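This structure is in structure tokens; I'll ask about it shortly.
Complex shown without one protein chain; remaining protein chains in place.
We just call them A and B in the order they show up, numbering each chain from 1.
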Amino acid sequence: MTGASPGDEQHAQAERLLQVWKIPTGWRYWSAVNNEAVGLWYIATSFFFFLFAGVLALLMRTQLAVPENELLSADLYGQTFTVHGSVMMFLFAIPMFEAIAVLLLPQMLGARDLPFPRLSAFGFWCFVLGGIFLCGSIFFDAAPRGGWFMYPPLTSGYQPGIGADIWLLGFSFIEVAAIAGAVEIVVGVLKCRPPGMRIHLMPLYAWYALVASAMVLFAFPPLIVGSLLLEVERAFGWPFFDPAGGGDPLLWQHLFWLFGHPEVYVIFLPSVALVAMIVPTFARRPILGYGWIVLSAIGTGFLSFGLWVHHMYTTGLPGISLGLFSAASTAVAIPTGVQFFCFLATLLMGRVTRSTPMLFVFGSLAIFVLGGLTGVMVALAPFDFQAHDTFFVVAHLHYALIGGAVFPIIAGFYYYFPLVSGKMLSDRLGKLAFWLMFIGFNVGFLPMHFTGLRGMPRRVYTYPAGLGFDGLNLVSTIGTFILGAGVAVLVWDLVRPRSRQPPAPRDPWSAGTLEWVQEMPGKPWGIRSIPQVDSRYPLWDQPNLVHDIDAGRFYLPDAEEGLRETLVTSAVDARPVLCQRLPGSSFLALAAALTTGGFFIFGTFHWWRPAVASLGAALAVILFWLWTGTARRPEKDEKDVGSGLKLPLYASGPASIGWWGMFITMLADLTAFVSLVFGYFFFWTIHDEFPPTPNPGPGVFWPGAAAAALLTSWGATVLARRWNRRDRAFGCHAALLGGAGVATAGGAALIAGPVVTGLDPASHAYPATVWLLVLWTATHVAIGVVMQLYCCARRLVGHMTAQHDADIHNVVLYWHFTILTVVITVAVIAGFPLLA
Amino acid sequence: MGNNVNRGWAAIGALVAGTSALVGCSGPQSTLDPAGRGAARIAELFWGMTAGAVAIWAAMIGLALYTVARRRTEPSPRAPALLIVGGGVVLPIVVLTGLLAWGLAALPPLLAASDSDRTIVVTGEQFWWRVRYLVPGGEAVELANELRLPVGEAVELQLESRDVIHSFWVPALGGKVDMIPGRRTRLTLEPTRTGVFRGVCAEYCGTSHARMAFAVVVSDEQEFARWLAQQAEPARPATEPLAVRGQELFVRSGCGACHTVRGTVADGVIAPNLTHVGGRLSVGAGLLASEPDGFQHWIAAPERLKPGSAMPSFAMLPADDLQALAAYLEGLE
Partner (left out) sequence: MTTEHQEQRESLWILTAAPAIWLSHFLLSYITGAIWCAKFAGSDGSLGAVRVAMAVYTSVALGGLALIGWRGRRRTSASPRGEAGASDRFLGHASLLLSGLAAVAILYASLVAVFIRSCR
């Protein structure tokens, strides 16, 4: 600091930063993309959906309080439990995880924001729109009523209303948003850490969030594909699940639970991650067994993909399948358990401070451990033959999810509330809420184990008196109302006016992790300057850290160009590699969400014209968004980010975050495609002859021609990248335009196969599956063509040059995945019939 | 907090004790009051696992409370390693390996075929059960919502569905198996004592899923044989004047379009076979007692009693017609 008045210089820097990161006011507030704003909206909305689904739960418990009750009709009860389960899973648990991550991750990582702020905002708006559409339906007696698992044929052939369509399209829409959020979190954790925060120094929350987001990428696509199949069967009669047309209801169950079981851990892991942040603070010592906890998160994440059939033990599968899934379901208890022993060891070796967050942590432990133990019980197929689809499972899953997710999230509320509002929540109300919730929960759900074992199945709107359920059900109802009272106390504590309450001190819990650097109340810039980190608990171990951060002594203390910036670092050792410019406030995300939502919502009512128009509008908005907001050429090549470090302002290929975003998105996309291929081979296993004889098509010629054309187009795209790099403008344009032309022909040839051979998709599962594979691939090719033309245009106007070639790198990456899709599709539809 | 914690745990203890007292295990639909070999095996597994689970839970919660209550004593520096590796890794592996082996060993007997050559096909339909005893070389004996089994004999049931997915479950006899359209699943039941047990549909199958129950009557071999022979007989024509009028009404109202009464013109196949309906334990799949009142209620208001049922309402019939119909059906023993 050489200036005459370092104080003035610091002040001017801070002013410029504030100006750049300012959250807009007035009606433009809703154009904000800052993680503080979007994260808060996201949390508030998902908590609202939690309350809504909770009220539905109380309605159900009231209905079941006494036998033969007539409060809810059978049909309304069906809608109630369907909406309760679906909302809790899709509109509370998963969004709450992503919401908390959007809000807290940048703080924990000392980043200014997540890498794709507008994508977070887009995800949020999709979620709000889809959520309101779904929840609203129950007020019009139009809600889905097939259970949150939506098993066909009940939901395909036996429920003609729009309820099932609302579920299938509404949730697909929300799942796409959830995948967008997951891409954001993965890239954020891997590439947006502060310098020096090497992989073994990451806060445990970041590990859990990374694993859970990666799981979302592989778990959600099967459900999206399942929903696509079911919706196509409902709308157009393609018989994927109808045995009369060669379909099989079990295919849905595989796809659904391939999503459904990992989903439970997607909910559980980020919640237990909050516990992993809270425990060291109140034990007053670093966590013990950091490596074991990472093992636990990764191990659980993987094993959870080998559990899906344990929801299908009673479907008559062979014993070997039941045994294998019993084995995996038992094994998953090991990594799940070890993290709790790490927490206990930390508490044991520390000096435990009592606090409301810790109270909820202990409550969570008591409840979750029991849920985990009953989980091991139902993991064994023989016991599950009895327990499956009874109130025993209802008790088990609520112990696992309320203990494993709701209690830790509330602990997180009490712990992190000061970061959001600058004020503390009430200790007194917190304790009251805890005891009401804890006692109410156990009174409500412990008896359900016995209710189930005495023979009460799930999803019944009433039961006859005298079978031994009456007293148990009444006790359960009383308990859930006590639980509800506890939640009401919590809500009051969250929303009560606190203008006269003094602000919380900075780092009120004396925690050691980076998010607590934040001033009270927080500033929109996230952190004044991005520090060099060399400890898991920098606030405990790095002297003067807070002071130096506030004085702007670290990286990016200024915004001299008036642009939002954050650091990008290497994935393992967190060496700074790039100064990433971030987009500011914009209504584009909202517009994109509205137009995308229009497609799904109009589609629900089968209003195809507005739906297609809306899709076209969405495409236009997204193209405009990409054109104006991504891969901008900076005004200079590099800049001084502070501490004498110069970093580039532009990167392409694997060095850029956009490339990683594309790569991760395409992994999810490929997973969806693999699920579709799985459907094809699943039909092969259940049919004696598949394809049915005589071989109906699509033959070899057209798919072969398509493959040749598309391989050419892929090659042209790769060449275009090379020629662009060598600044051969004509070659680049020619390759891209030629590639687009050949790809269009290839896509047409692909579709020609089933058309020419007269495959009728409504006639049998075989043509239906072939058609869907073809359409899936053709859609990808169409998007690929748009991308080729986009690159051409970018080069023409000079947004893309030989040095600034992020666009074509990402497009080539897209084409790598697309050509893989093409090759597999052709091998399956044209090659497999030759073998079979 | 310490005091509160203790009070909290005392409350939980009282709750556990209270619930156990409240429930007991018996009941016509209880998995813990087994009357079949499969159910008994699973109940044994349950009790073993429950004992283990309670012990593990208590140990973990005890440990958690100790970390809070600990005052002066410094734990040994080796405690964390012991806790994480011993408690978090070694112990679970030992316990889970044993448990998995136990569970896997229990699986084959539960899935095994029976030696019996008796074939019973049960079909789930929204919202009732079609039960057929296949007689080699003869006509199948069909009834609805009631299954009779001889004690001590393992019988394999063939399970099917005609519409949506149902799940066949008699908790007292054994586990459940789903009935899936387009597939045929199997379940072997071996009752070990006589009695009447209640079965239900366990998979959500639509609006009146809760109203899809049936009775299982387990009797000794002779009585079972006598019952089966009697079921194979055609219906006896009505003799009492009221019942005779009921029989005419039955034909006139078109009941035979859906229902069969063997030995009469009624030969519909989409609804329950009523040939010996008067001898069954319930009307409407476990809904009402098989008495004249029960029949009358059912015929007059099926939609109210069982929403979504395919049975049309006959509320437009005058009361004495309903009485006559009920008398006829009640007489079909």
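Quick note on the criterion: a contact is a pair of C-beta atoms (placed from the backbone, for glycine too) under 8 Å apart; a residue touches a chain by one contact, two chains touch by 3 or more.
Everything numeric in this text was worked out from a predicted model, so none of it was measured.
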item	value
Touching residue (missing chain; options A:I199, A:L711, A:A734 or A:L820)	A:I199
Options B:A64, B:L83 or B:L107, residue touching the unrepresented chain	B:L107
Of B:V54, B:A69, B:I93 or B:A289, the residue in touch with the unshown chain	B:I93
Which of A:T62, A:S321, A:S763 or A:T801 contacts the chain that the document leaves out	A:S321
Among A:A44, A:A465, A:V572 or A:A762, residue touching the chain not depicted	A:V572
Hidden partner chain, residues of subunit B it touches	93, 96-97, 100-101, 104-105, 107-108, 111-113
In subunit A, positions touching the absent partner	190, 198-201, 291-292, 294-295, 298-299, 301-303, 305-306, 309, 317-321, 323-328, 330-331, 334-335, 534, 570-573, 575, 577, 654-655, 685-686
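As a convention for this text, only the chains that are shown with their structure count from here on.
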item	value
Between subunit B and subunit A, distance of the C-alpha-averaged centres to the nearest whole Å	39
Residues of subunit A that touch subunit B when the two form their complex	73-75, 78, 145-147, 151, 153-154, 157-158, 243-244, 247-250, 288-289, 292, 314-316, 319, 322-323, 326-327, 330-331, 333-334, 337-342, 344-349, 352, 354, 359, 362, 365-366, 369-370, 373-374, 376-377, 380-390, 431, 435, 438-439, 442-443, 446-447, 450, 453-464, 467-468, 471-472, 475
Residue ranges of subunit B touching subunit A (in the complex, touch as defined)	1, 4-5, 8, 11-12, 15-16, 19, 22-32, 38-39, 41-42, 45-46, 49-50, 53, 56-57, 60-61, 63-64, 66-68, 70, 75, 79-80, 83-84, 87-89, 92-93, 96, 99-100, 102-104, 106-108, 110-111, 126, 159, 163-165, 167, 169, 171-172, 174-178, 180-183, 185-186, 198, 200-211, 286, 307-308
